[in-house]
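One chain of protein is taken out of this complex; the other chains stay put.
Every chain is named by a letter (A and B) in the order it is written, and numbering of its residues begins at 1.
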Amino acid sequence: MHTAAGVEARLPIRSDMDLVWVRQHVRQAAARLGFGLVDQTKLVTAASELARNTLVHGGGGLMEASHVVSGGVDGLRLAFSDSGPGIPDLDRALSDGYTSGDGLGMGLGGSRRLVHDFEVESAPGAGTTVRVTSWVTGPRHPRGGH
Amino acid sequence: MSEGFSRPVAGHVPVLRLGDVLLVTLQGDLYDSSAQQLQQDLSETIARSGVTGVVIDISGVEIVDSFLGRVLAEIAAQTELLAARTVLAGMRPAVAITLVELGLTLPGLRTALNTEAAMELLARPVVASRSGGRHEESP
Partner (left out) sequence: MPEREAGGSLGTPTDEVRDFLRRRREQIAQRWADEPLFRTVFTVSRDEAVEAGKAVVDALAQVADAQRVEDPDAAGFSAVREQLARMGAARARAGLSPSQMAGELAALWPPVENLLVADLDQAPPQGLRECSTTLSVLLGTLRLVAMQTALSEGQALIDRQRLQLLEVATPVIKLWDGIVAVPLIGTLDSARSQVVMETLLNAVVEQHARFAILDITGVPTVDSLVAQHLMKTVAAARLMGAECVVSGIRPAIAQTIVHLGLDLGTVKTRASLADALGHCLHELGTNIVQASDSAGRR
């Protein structure tokens, strides 16, 4: 069971400038929680992919970031939501090589491999929400931020 | 929102000419529009100047997502069409691991440890086909 410590940040995703802020916010939050460099990079990259999906396919939306704790382990949960057209065929969207917009078709399937937990909620016409969580693994790294 | 942030790069990315080679140094976090602008600037510069190689130094880049990965791959493909070669130099380990996990191995791209190694690579004569990655002759 995890306990969520509440949403700590809400960032709008309306332009490619916002993508930069999403990446930098996730980078800082992950470093503060003690994520190692590789795990930070994976999470930031996943956030960038998902935020771009929100922007390009969902017509914009927002990212909510929260600190979660499970069994004494810290995690960072990111939720990307939009009120766009939704994803008609989730299985296909999650398979590699599928793309409906700009990119190499790595968006959903690829970012799923970069995080520990991954869930998608979507219905045609009802928007899309993607929630991802990564946990601090291995020996704790010193607090980042310098 | 202050010191810990690397400064986002907006607008033009500087392109430096060193003899027959164009050197591009990417740093920090790039706007999508800047990356696309770079792609356009580079092909114009190559066509105009007739250089034979492009080195893109990404040692200062903390993340490469599929968008930037695609732009880099397209720059390489474009320069090949203009009879020049592109070398991507200095990718960080964390970035490389993430790209591979993402499924983006950029197979057609030439790579080098750093800009010096990239320059050396470009100085070597081309053998075999141009499309197959690292086919340069050893010195």
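One rule holds for everything that comes next: a residue touches a chain if its C-beta (ideal position, glycine included) is under 8 Å from a C-beta of that chain, and two chains touch if they have at least 3 such contacts.
Keep in mind that what you see is a predicted model, and the values were worked out from it rather than measured.
Peer 1: Out of B:Val15, B:Leu82, B:Ala96 or B:Ala123, which residue would touch the omitted chain in the full complex?
Peer 2: Once the missing chain is taken into account, the touching residue is B:Ala96.
Peer 1: Footprint of the hidden chain on chain B, which residues?
Peer 2: These residues of chain B touch the chain that is not shown: 88-93, 95-97, 99-101, 105-106, 109, 111-114, 117-118, 134, 138-139.
Simple rule for what comes next: only the chains that are shown with their structure count from here on.
Peer 1: How many angstrom lie between the CA centroids of chain A and chain B, rounded to a whole number?
Peer 2: Chain centroid spacing, chain A to chain B, equals 27 Å.
Peer 1: With touch defined as at the start, can you tell me which chain A residues reach chain B in the complex?
Peer 2: These residues of chain A touch chain B: 16-17, 19-20, 23-24, 27-28, 37-38, 40-42, 44-45, 48-49, 52, 96, 102-104, 106-107, 109-111, 113-114, 145-146.
Peer 1: Residues of chain B touching chain A in their complex?
Peer 2: Within the complex, chain B touches chain A at residues 4-6, 8, 10, 29, 31-33, 62-67, 69-70, 93-95, 97-98, 101-104.
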